[in-house]
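One chain of protein is taken out of this complex; the other chains stay put.
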Amino acid sequence: MYETKEFSPNHPASLICEFCRLFYNNGWVTGTGGGISIRDVDGPNPNIVYIAPSGIQKERLQPAEMFVVELPGKIIQTPNDEDRPPLSHDLAANFKYKPSACTPLFLSCYYMRDAGSCIHTHSQNVVMATLIWEDKVELSMSHIEHIKALPQLQRNKETGKVEKVGSMQFYDTMVLPIIENTPQEEDLTDSFQEAIENYPGATAVLVRRHGIYVWGETVWKAKVYNEAIDYLLELALKMHAHGIPLTKEAAK
Amino acid sequence: MYETKEFSPNHPASLICEFCRLFYNNGWVTGTGGGISIRDVDGPNPNIVYIAPSGIQKERLQPAEMFVVELPGKIIQTPNDEDRPPLSHDLAANFKYKPSACTPLFLSCYYMRDAGSCIHTHSQNVVMATLIWEDKVELSMSHIEHIKALPQLQRNKETGKVEKVGSMQFYDTMVLPIIENTPQEEDLTDSFQEAIENYPGATAVLVRRHGIYVWGETVWKAKVYNEAIDYLLELALKMHAHGIPLTKEAAK
Amino acid sequence: MYETKEFSPNHPASLICEFCRLFYNNGWVTGTGGGISIRDVDGPNPNIVYIAPSGIQKERLQPAEMFVVELPGKIIQTPNDEDRPPLSHDLAANFKYKPSACTPLFLSCYYMRDAGSCIHTHSQNVVMATLIWEDKVELSMSHIEHIKALPQLQRNKETGKVEKVGSMQFYDTMVLPIIENTPQEEDLTDSFQEAIENYPGATAVLVRRHGIYVWGETVWKAKVYNEAIDYLLELALKMHAHGIPLTKEAAK
Partner (left out) sequence: MYETKEFSPNHPASLICEFCRLFYNNGWVTGTGGGISIRDVDGPNPNIVYIAPSGIQKERLQPAEMFVVELPGKIIQTPNDEDRPPLSHDLAANFKYKPSACTPLFLSCYYMRDAGSCIHTHSQNVVMATLIWEDKVELSMSHIEHIKALPQLQRNKETGKVEKVGSMQFYDTMVLPIIENTPQEEDLTDSFQEAIENYPGATAVLVRRHGIYVWGETVWKAKVYNEAIDYLLELALKMHAHGIPLTKEAAK
């Protein structure tokens, strides 16, 4: 059973394609890098997750080329299905559709944070930040207006779940964990989940020499958080180049 | 009474959307940052002001999503009006329409300078300039051709009003005030108005660790001034990196 | 007699608009900066020159908004002509059409070099190069492949005219004169012409703290030379930042 119907522009599979083109133009997913996944939070089954395939030109993806997973993790549709009509698209002839190596990381965000979407990019701002602060396991920044675009997250003491309680304030400190890269993306899962657990205030994890994972309540929120964090990291690199401390604490 | 009619491309609400997309592509309003407001100077009631909502993806705004204020400050229309037709747009489902936190600042430009538009961005060139010259309360620059795009402003001694008397010249010094950021954008109002009062020659105010407010006689002029100032600040950062003084005065 | 006919895409007035949008996206003519002029070399009267107006948003120009000059310098048409149909365009309402202050400089290229087009931009690469080498009156660069896009020019000893005799070679040295800026663009004319006279091998003049003038046999050639020179100056700035000499001579 392969979907051949037209996808509306707001269908998760369509949004993945739209965002991949946007991220490509930002230089975040060139050379087949990066990935994105959306959980169908507004659809009939919010356990359905759409995931861009791995190792494929992100900016040329079509909605019919997604992998579809039903939580807790069963692949229910692949673009390789034999019963789907052949894709005339150039990608089909030149690339093999492989489930994204990011899949277990994406799913971790859905389980542990009830996220609606998770974005993974190879932004050079991220990679440079993890290289410049190579001995650090977290990155902190405060007193920049743009921080206000990020969510204020708090662990609910009764349920143990992390909840959004508002937006971060100008004087709040954004703290993002940095984990070490592994040869296989799947092998990041343990340290990734550990970081999510240990940083209840974070909506993103940096992976050293690799890139970033950002998630949010919806794909729109994930996109906004991603943009805000990238803006802040770009600024952090410039501040560092001028010897300006990233937090008021560090300035003392 | 909610406007459902089509908006012409030159309608202030349409121009806000067009400029938000342009500014987004410049990296000035990513992550929901920044804002813009236009007074309907050529319309039947020049006291009508259109303002982009706060905390919303600027590049995806539609004309029907503006707040409308009638000077001296009464909100006469919001995109949350119950009697307006539901917006099918994706923003409507994912973001809450809040009046822009910049509203009192925008209105200050209309009252104090008789402006036709005010633009607010989070340009990194601005933020870096306020960080590099963190101990300064103003930024001066001269002898760069691009300064000629800025207005020559002068306080009329009889009326006390600031008037445009021409364009700045190559050898003129652009002086822009820098004010300190506050946790709440509204709280900027006092120091913002003070800066406007104290710098009659300035058509913009920089807010440290935050961004810039630029205004002009019309939205087109505000856009041109904004572009010119951003060009000059980008250049200022490069000159600083090479130890080149920003004014001939400073060079002595 | 104002042209109301449609302009074909290859009409000089159309090409000016197309290139202004391109240059705007490059950051070369933001804030109304820069200018461009095309001589109608392939038209019925090659003495007709189209010139973009001054102090106007370059990226929004329409073909009907050009000034038209007939060499040796008589303005034969302006967008302010009373007998032309009113322009509905937004620029018309917000900006005044003034003949470009660059006009005498453009005309100098037509007279002295028989050029088919002259482009003027405020490229930051140019401005920074004139600031970094503030004590120099020329800029030299060699042994970069991109130099091959530039014309090999030579003064014909019999006619005294500068002629294109081929393309520059990899090992050739591009030498571009730098002149000092003046408060009024018109006042550049003398030193501009002197530079053209003294540098028969150059197809461009840099103006310190201001920008560049580049010309060529046709508008296409002028565009290519402009792109090549900007590429080279961008590279020159990076080489300088790494202490790499711009010529093999300088390396000794």
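Note that the chains take the letters A, B and C in the order they are written out, and that residue 1 is the start of every chain.
Here, a residue touches a chain if its C-beta (ideal position, glycine included) is under 8 Å from a C-beta of that chain, and two chains touch if they have at least 3 such contacts.
Remember, it's a predicted structure, so these values are computed and weren't measured experimentally.
Displayed chains that the missing chain touches over the full complex: A, C (touch as defined at the top). In the complete assembly, the contact with the undisplayed chain comes from C:His146, out of C:Arg60, C:Lys98 or C:His146.
Here one chain is not drawn; of C:Asp40, C:Glu163 or C:Glu227, the residue touching it is C:Glu227.
Contact between subunit C and the unshown chain involves residues 10, 42, 143-146, 149, 167, 169-171, 218, 220-221, 223-225, 227-228, 230-231, 234-235, 238-239, 242, 244. Those residues of subunit A that touch the chain absent from the view are 27, 30-33, 55, 57, 90-91, 93-95, 122, 124, 127-128, 131-132, 134, 181-183, 207, 209-211.
The definition used in the following text is that only the chains that are shown with their structure count from here on.
Between subunit B and subunit C, the superposing rotation on Cα atoms measures out at 90°, rounded to the nearest 5.
Separating the centre of subunit B from that of subunit C, both taken as means of CA atoms, is a distance of 32 Å. Chain centres here are Cα means. That of subunit A falls 45 Å from that of subunit C. Counting partner chains per residue, subunit A has no residue touching two or more of them.
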